[in-house]
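Only one protein chain is missing from this complex, and each of the others stays in its spot.
Going in written order, the chains are labelled A, B, C and D, and every chain counts its residues from 1.
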Amino acid sequence: MTDTALGTPGAADHGHATSTGISNTKLAMWVYLGSDCLLFGSLISTYLLLRHRSVGGPTPEELFDIPFTSVSTFVLLMSSLTMVLAVSSLMRGDVRLNRIWLGTTAMLGAVFIGGQVYEFTTFYREGLGYTTNIFGSAFYTLTAFHGVHVSVGIVMLMSMLVMSFRGNLGPERSETVETIGLYWHFVDIVWIIIFTVVYLIP
Amino acid sequence: MFTTGSKTFLGIGAFSLFLAALYGWTTGGTGLGPVTAGYNGGVGDHLGYTLLVSFGLLGIFLGLVAVATRDAESNALAELAGMETAPAEAVPAGRAFEPAVGAFGAGLILLGLVVSNVMFVVGLFLLLAVLIEWMVRDWSDRATGDPAANRMIRNRFMAPLEIPIVGILIVGGAVGAFSRLLLTSSVLGAVAVAMGLGAVILLVGILFASRPTLSPNLIAGVLVIMAIGVGVAGVGAASRGERVTEAPNESTNEDTGTGNKAFIPPGTNKSTTTTVPEGEG
Amino acid sequence: MTTITDNEPAEAPVGHGHDLPSDAQYVKITLILAFITVLEVGTYFIEEATTTLLVGILVPMMIVKFLIVAGYFMHLKYDNPIFRRVFLFGLFLSVVVFGVMLTTFGFFSSDFLQILR
Amino acid sequence: MKLRNSGLVKALLGVPILLALGACATDAPLDSLNPKGPEADAIQNLVVPVFAIAAVVFVLVEFGVLFLAIKFRRRKDDDSLPVQHHGNFKLEIGWTILPALVLAGVGAASVFTLFDLADTPADAQEVTVIGQQWWWEYRYDVDGDGEDDIITANDLVIPVGQPIALTIQSRDVIHSFWIPALNGKRDAVPGRAQPLTIEADEPGVYRGQCSEFCGLSHSYMRMRVVALAAADYKTWQDNQLTGADVPQEALAKKGLEQFRISCSGCHLASGPGGDADIYKGTAQVSGAAPNLTHFASRGVFAGSIFDLWLDTNVNGEVDTEEIGKIFNVADVKKWLRNPPAEKPMYPQGGRGMPNLQLTESQIDALVAYLRTLE
Partner (left out) sequence: MAIIERSSDILALPPGAGVARAPMGVFSRPRAKTGWRSWVSTVDHKKIGIMYGASSLFFFVIGGIEALAIRAQLAAPGQKLLSAALYNQVFTMHGVTMIFLVVMPMGAAFMNYLMPLQIGARDVAFPRLNALSFWTFIFGGIFLNTSWFLGGGADGGWFAYAPNTGVIFSPSHGMDFYAIGLQITGIASLVGGVNLVVTVLNMRAPGMTMMKLPVFTWMSLVTQVLLIFAVPVISVALFLLTFDRLFGANFFNVQQGADPLLWEHLFWIFGHPEVYILILPAFGIVSEIIPVFSRKPIFGYPFMVFSGIAIGFMGWGVWAHHMFASGLGPISVAAFSVSTMFIAVPTGVKILNWMATLWGGKISFTTPLLFSIGLVAMFTIGGLSGVTHAVAPADTQQTDTYYIVAHFHYVIFGGALFGFLGGFYFWWPKVFGYFLDDKLGKVHFWLTLVGFNLTFGPMHILGLQGMNRRIQTYRDGYGFNFWNFVSTIGAFIIALSVLIFFVNIARSKRGAHLQSAPGPDPWDGRSLEWSVPSPTPEHNFDDDPVVVHFDDWWHRKYQADETGRVVKVHEPEEIAMIGDGSRAHLPAPSYWPIVMATAFPLIGYGLIFNLAISFVGGLVLLGSMVGWALEPSDDEDQLPHGHDGNGHDDGDDDHAAPAAEREEVTVGD
């Protein structure tokens, strides 16, 4: 559950050393990400298995718009950069920079999602509905799961921003931002795989 | 008996139910449908009707809870605290944007009745939101004599509702605007637009980041302008409509996309025509 | 804006044992990633690329990007090894299990064997 | 304490005894430990030693536990601490490696058997088996021209001593083809064609049951293999290759008319070739119905839940000479009167045979007609 990180800004264990010396929330996020590997593993392998089994068109080759998806990929990549800058700025204690980078990251994420909406709409216009063929079902499911992850990430970033403006996101909480950053980068990693495996390798 | 809070809630509830019935009839409900939840007739537009009824029931439920707990009643409080007198109820002060928005919503509803369903629903939502906001504030304003405490009470109740909705509106608005912009461009244009959007956001971020001396007001101003720009562009793009996509090309080409044709067993002997055994004739 | 009323001075930036990269380094890393991505996208324009060739080129690049993001952006390289173990275990399981699953479907029989040949 | 432990003895002893009894059961036509063909034999030869090993481990562990429980029970008033062993590395390594070795042996043996079973003998005769809700269809391509010449249901007729290479398919959901006396199961997975080899050593009837859960009537989806001596098989095959007999009797003729009206929408009764390919398999629900051309030559009907000939006894000892003696009029009539009452089906969804509201006289005529379809 992704909301955990949202709701629980790393306060859990201050004052009490944990056995490993790391915070509960961050550990929990990593454990969750490990688990998410299996989620995307299942989805990606389902897609790989099914994509060329459609009985009728349209096929991936007919639809994919690689130039556009490449731009989306870059946008997400840049958002990873701004995310990491947000973390490092807060670690240095620069709340102002942190806010800027958080906001930038969220907006870049929104561009990515906007791109996905665009992509889905054009595919749909070109005749690929969710139920049209087996490629359609698999493709939309896989990419929508990724999109939902990104959207959840945007929501978390926005919450961070709200917290920051309320004065609750000082340097001592840089780990909260870092934890959410982990999630964000993970989503980026998944996209790295999807971009290669789904889009570039026919 | 009825505490202040409960009255407000019960009021919301009753009013919403009334609205629901009205809405039911105006959107094509038949017979007793709108008052019997469709048991005895039709209710017209399901979504709006269901929403209104849900709000109504919710209001009544909350009202009953408030009655049961004697919630937010200063006398009860005083009793609880073992005091002689209840804390005085202060008359609340504060800006009230509700009437304006509410009126706007009502206008939309009226217009919507004539012009379009979407408008009607939007108006309805606005009106409802205003009603709820208003009533909760009203209720909380009377809860205690301390404005700060009252605001706190209000927030504790409303924040879990407001924050996600506002958040969704913001993110959804941004995503919606971006996607409309992309959709209205040509295939290559979309690439350019996406690139441009990403670049602008990144550059503005870098700009702000590299100028620690920029005044917050300036930043806020730029952001507001950008937001408005995106919004206007989005609405414009939406009204321009999507680009015309080339007609779905009928591609049932045997070679593409059919690498693993489903294996279907041969047909059985089902026959729709004849069953004449050989030799008959 | 930040109204931190904690008496103690804010805890020094969380210690990661090692020094994390500086912002400039992050930018450099991103440029590397971007460069690889450009190469990836470039394969799209190779006219006569076979699937085998593409797999051979793209998958290694994908893995490199993956490792860079995980190692630097997610600090796996610097952080407590327990994170690495938890995450890599999940990743490992995922790759192996689903690899085996796809193998039982004969998924790799065409592409994969070609590479080996 | 003693008494109670002896209860444990009984309970534990019970299991192997029960197992032994199970293996000796005689009146069990589906007995999986009673092979009647080389493939099933191969499995049996693997199963016996594996069960023996399991039995040894079983005895060691169960009696070991009992022994420990008795030997080391705490006596009254004995409050002293026992010696505190924390472990014994060598011992533990020992009982890690020993089972591993045993299992390596078992593993090797099963892999060999597995690959043996996977080989289809070159001289095997091919039959296509198609499962659907809730009966089995068999198709024989006798002349090897790619067209199925014999289409029948419920009874899979094979020659004795001849390996049969089945290709198992499904028209709707997953089923599983299983004749315990001849070989293990193979699922009929829609979209796939799965191989399985069977061979019967002796003439006889070998029963089976669909063994992958396939919906409502899974329990009523049974089948049989009828193994015939070569000459008998030839006779059977020749009969199947000719068209259905033309009814002579008046009642049967009436039945044919009725059949054309009510039944021909689903069932076929004609010569080979004919309209065999009208159904193209486009719907996911099979919608198919058994070919009735040689209905009366079968021993069972309706997913093998009814016997068609009363002299075919349940235990599978069939005297092929006897076929055609006593037609099971009662059950056929029951079936025609209201099929869903005899076998849970879902005819509204295109799965199974609907109640056609036939009158008694129509039924009589139909039965007379069906009787002629030998």
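Worth a mention:
The working rule: a contact is a pair of C-beta atoms (placed from the backbone, for glycine too) under 8 Å apart; a residue touches a chain by one contact, two chains touch by 3 or more.
Note that the structure is a prediction, hence the values are computed from the model and not measured.
All shown chains touched by the missing chain in the whole complex, by label: A, B, C, D. Interface note: of A:Asn133, A:Ser151, A:Thr179 or A:Thr196, the residue touching the hidden chain in the full complex is A:Asn133.
Interface residues of subunit C with the unshown chain, by the touch rule above, are 3-6, 8, 82, 89-90, 93, 96-97, 100-101, 103-105.
Residue-level contact of subunit D with the missing chain is found at 1, 4, 7-8, 11-12, 14-15, 18-19, 21-23, 25-33, 40, 42-43, 46-47, 50-51, 54, 57-58, 61-62, 64-65, 68-69, 72-74, 78, 80-89, 91-92, 95-96, 99-100, 103, 106-107, 109-111, 113-115, 117-118, 133, 172-174, 176, 180, 183-187, 189-192, 194, 209-220, 282-285, 305, 314-315, 344, 349, 351. Mapped onto subunit B, the footprint of the missing chain covers residues 46-47, 50-51, 54, 65-66, 69-72, 77, 80-83, 87, 143-146, 148-149, 151-153, 155-157, 159-161, 163-165, 168, 258, 260-262, 264.
Note that only the chains that are shown with their structure count from here on.
Per-chain Cα centroids separate subunit A from subunit D by 51 Å.
For this pair, subunit A with subunit C, the centres built from the Cα atoms lie 14 Å apart. One simple way to say how far apart two chains are is to compare their mean CA positions; for subunit B and subunit D this gives 58 Å. The set of subunit B residues touching two or more other chains comprises 262.
Under the contact definition stated at the top, the residues of subunit A that touch 2 or more other chains are 67, 74, 78, 85. On the side of subunit C, the complex with subunit A involves touching residues 1-4, 6, 10-11, 13-14, 20-23, 26-27, 30, 33-34, 37, 40-41, 43-44, 51, 54-55, 58-59, 61-62, 65-66, 69-70, 72-75, 79-80, 82-83, 86-87, 89-91, 93-95, 97-98, 101-102, 105, 107.
Those residues of subunit A lying in contact with subunit B across their complex are 52-62, 65, 67-68, 71-72, 74-75, 78, 82, 85, 96-97, 100-101, 103-104, 106-108, 110-111, 113-115, 117-118, 121-122, 125-127, 133, 135, 151, 154-155, 158-159, 162. Those residues of subunit B whose C-beta lies close enough to touch subunit A in the complex are 163, 167, 170-171, 174-179, 181-183, 187-188, 190-191, 194-195, 197-198, 201-202, 204-205, 208-209, 212, 242, 245-246, 248-253, 256-262.
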